[in-house]
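I'd like to ask you about the structure that follows.
Of the protein chains in this complex, one is absent; all others appear in place.
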Amino acid sequence: MLSALDNERLARIGPGTEMGALMRRYWIPFLLTEDVPDADGDPVRVTLLGERLVAFRNSVGQVGLVDRLCAHRNADLFFGRNEENGLRCTYHGWKYDIDGKCTDMPSEASDSSFRDKIQLRAYPVRERGGVLWTYMGPKEHMQPMPEFEWTRVPDDHRYVSWNFQENNYAQAIEGGIDTVHSVYLHSAMDSHRRLNDWQNEGKDSGDVTKMYRTRENPPKLKALETDFGLIIGGRYPGDETQDYWRFNLFWMPFYTAPPGGGEGKMMHAFVPVDDVTTARWCFTWSTNGKPLSRRHVADLRKGQGVHAQTIPGTHWPVRNMRNDYLIDREEQRHLTFTGIKGTGEQDFSVQEGMGKVSDRTREHLGVTDIGIIAMRRMLLHSAAAIREGAEPTSARSPDAYRVRPGQTMIPTDADWTTHENLQEAIAATY
Amino acid sequence: MLSALDNERLARIGPGTEMGALMRRYWIPFLLTEDVPDADGDPVRVTLLGERLVAFRNSVGQVGLVDRLCAHRNADLFFGRNEENGLRCTYHGWKYDIDGKCTDMPSEASDSSFRDKIQLRAYPVRERGGVLWTYMGPKEHMQPMPEFEWTRVPDDHRYVSWNFQENNYAQAIEGGIDTVHSVYLHSAMDSHRRLNDWQNEGKDSGDVTKMYRTRENPPKLKALETDFGLIIGGRYPGDETQDYWRFNLFWMPFYTAPPGGGEGKMMHAFVPVDDVTTARWCFTWSTNGKPLSRRHVADLRKGQGVHAQTIPGTHWPVRNMRNDYLIDREEQRHLTFTGIKGTGEQDFSVQEGMGKVSDRTREHLGVTDIGIIAMRRMLLHSAAAIREGAEPTSARSPDAYRVRPGQTMIPTDADWTTHENLQEAIAATY
Partner (left out) sequence: MLSALDNERLARIGPGTEMGALMRRYWIPFLLTEDVPDADGDPVRVTLLGERLVAFRNSVGQVGLVDRLCAHRNADLFFGRNEENGLRCTYHGWKYDIDGKCTDMPSEASDSSFRDKIQLRAYPVRERGGVLWTYMGPKEHMQPMPEFEWTRVPDDHRYVSWNFQENNYAQAIEGGIDTVHSVYLHSAMDSHRRLNDWQNEGKDSGDVTKMYRTRENPPKLKALETDFGLIIGGRYPGDETQDYWRFNLFWMPFYTAPPGGGEGKMMHAFVPVDDVTTARWCFTWSTNGKPLSRRHVADLRKGQGVHAQTIPGTHWPVRNMRNDYLIDREEQRHLTFTGIKGTGEQDFSVQEGMGKVSDRTREHLGVTDIGIIAMRRMLLHSAAAIREGAEPTSARSPDAYRVRPGQTMIPTDADWTTHENLQEAIAATY
């Protein structure tokens, strides 16, 4: 649990908040490249960390991310004209380049210098991994971009999607860190029965790792602080001399990856749109050196796996809180734990169900919440540190982000935190 | 009128409020038995006195009413699995019985005692009269259930329905107590004309009591405090030696019955869902010792009489504030006083029209409001008394609830409050 005050400090990310200052030290994914596909194409509304912005791609293909409202008299630039290297306000024709500089002001006399004094709030934009990123913090603290493996693989080795979810970012991160819920929330009924039934364990699976995982529930969890964030290790009984470990990751300030994954890996970003809305990103990438198959990508596009099915032309989920995620109670009784289709939607049902901002003063945390507790502490401490003048290490360690979730065996008598098997298990190839 | 402060004290019923404490001394109807029909069936959302709860029927047919959110990390138990004698959270599999006790916690080690410390807020549930009741107050003040006649008749002598209405409970009770409005709000135009037209009085009706009622308008109203609440007597001129009296009733804390009814009787409960939403219950029962006819019940199910027509699968009225109750102005001009179909919907149009909480500082009360004034005083005094340590008598007088509305003749020179005809007129048969 958290105090009511810490719960607020964790949740609020708007301008002027403590956590908002922390978030503004990191590069933030905010749109897919394909969301702003064309030079001089349609402007796109973006809300990020509680700020209302608009994105547009200029004539030479660069993307701008600027204040939604014109500096003149607050007209909405979403309705603006995306013209020769600038977004022009429809009200009086003021025009801005991607840096927010006013480049034309036809409503003033042609010899006026008023134009030179007008600077729209604008944030730098980079394209990487099929994603548009921005940095919203103080210029002097801007750092190189994080070197996630999925941003470094060839384009056809990756599939990325994102969708809105209607709750504060922090309870979404908690879901991403919390590995134990998978055997409940995301399970089919037979696997659930198996969990409660030692005798059947492992019999119907060719996956030897599954054998270790299901033998004992829950795993022993440990959280290790690193330069990028946290390694959350789950220890399962192995054989006489060694344990089976699974590692899921939390990269500051809002990325998570579960330990699973065979041919491919998957990770999330839970980007705060505003205090009560989150952009949930899903990054799937291949780790076998081969492109994702067309069939696989086609399935992901339809909303397979963690990728949510969204209403065409939007990033809003088809199955959402307003339709009870189209829960099928008959299916819940007989086939799946929730009766809700889709891993993401299953997560939404518990995360949105907590309310817009979960009231953490009422919680009762157990042994499976060790990673969550460590994450909250890291965010709250890092945010408080900025107020004291200390910048976060992780924001300045882009290369440390080159890790991926993994699993391995480690000798029972060894220190897992320093064992070479850990480093090997989470090392990125790209 | 009330002061702004008393208006707030009357209206607010959430945890920690004065009126909320009073309400929490009484058994409260919260769902129909048929709303939670099956053992291990679908959980049902319930909001009551501002508290978000979930109801479920366990494997042996008992109904639980517990906190909506899991004690672990606030996942919504509405999406839970209703399994062998418990509701299991879909997030990490914590399971609760109908008493809110955590009976399984698979996410913790099997030898952990953490489970024993977890107790979900839970309220006792009883089934009576086709209705599920709960008690939300301090255990030491829990009393036997009220002995309403409609709960005591055989099942096929009764029909019960309920619907939401979008205003504070108190202005709904006021409508239930206020008998005079019937000759306006609920009348057809010809009866209305008759009221204003002495000469036509009684000529077109075989109902002799109607003769007395329509001869003079309005009746003289008196309110009598009793162990169960209030008897509101309406006195009409009778013959030379006696008066015609009609009695409508207010049972604490939110039940009312109009004086009417021939072969059957009808009463209401106006249960506070939250400060601005009310569950309006309608109880129709036969007083002639016979079952209600199938035809009659079929009509009531369709929304006849006081039973509102609701959107199938919900308890929300078809004719509601968002569609102006489908008012037909042509019908209002020529046929009925309101042009709105349905007694209940006619009531909604005036009660919801007052706003979520009626501003009683602006009122101008007249002689017809004597019952309403007495009811407000009783609720406010009883609520204040609890604060002073005095428990309400009515909550401890379940047998006193065995009364029903009625009418009778009483000698003009007698004291109506002690006359045997009053007792006889309102005595329940069952």
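Note that the chains take the letters A and B in the order they are written out, and that residue 1 is the start of every chain.
In the analysis below, contacts are C-beta pairs under 8 Å (C-beta built on N, C-alpha and C of every residue); 3 or more make two chains touch, one makes a residue touch a chain.
The shown structure was predicted, so the numbers you read here are calculated from the model rather than taken from an experiment.
*Asks:* Among B:R52, B:K101, B:H181 or B:H315, choose the residue that contacts the chain missing from this document, as touch is defined above.
*Replies:* Missing-chain contact among the listed residues: B:H181.
*Asks:* Out of A:M1, A:A75, A:V276 or A:V297, point to the residue that touches the absent chain in the complete complex.
*Replies:* For the chain that is not drawn, the touching residue is A:A75.
*Asks:* With the missing chain put back, one of B:I118, B:I340, B:I386 or B:I426 would touch it. Which one?
*Replies:* In the full complex, the listed residue that touches the missing chain is B:I340.
*Asks:* Looking at B:G16, B:P312 or B:G366, which makes contact with the chain not pictured?
*Replies:* Of the listed residues, the one touching the omitted chain is B:G366.
*Asks:* Across the whole complex, list the residues on chain B that are touched by the chain not included here.
*Replies:* Touch set of chain B with respect to the missing chain: 174, 180-181, 184-185, 195-196, 217-218, 324-325, 327, 329, 332-333, 337-338, 340, 346, 349-350, 353-355, 358-360, 362-369.
*Asks:* Under the stated touch rule, tell me which residues of chain A contact the chain that is not displayed.
*Replies:* Considering the whole complex, chain A reaches the absent chain at 40, 42, 69, 71-76, 78-79, 81, 89-93, 105-109, 112, 114, 117-118.
What we mean here is this: only the chains that are shown with their structure count from here on.
*Asks:* Calculate how many whole Å lie between the centre of chain A and the centre of chain B, each centre taken as the average of the chain's C-alpha atoms.
*Replies:* 49
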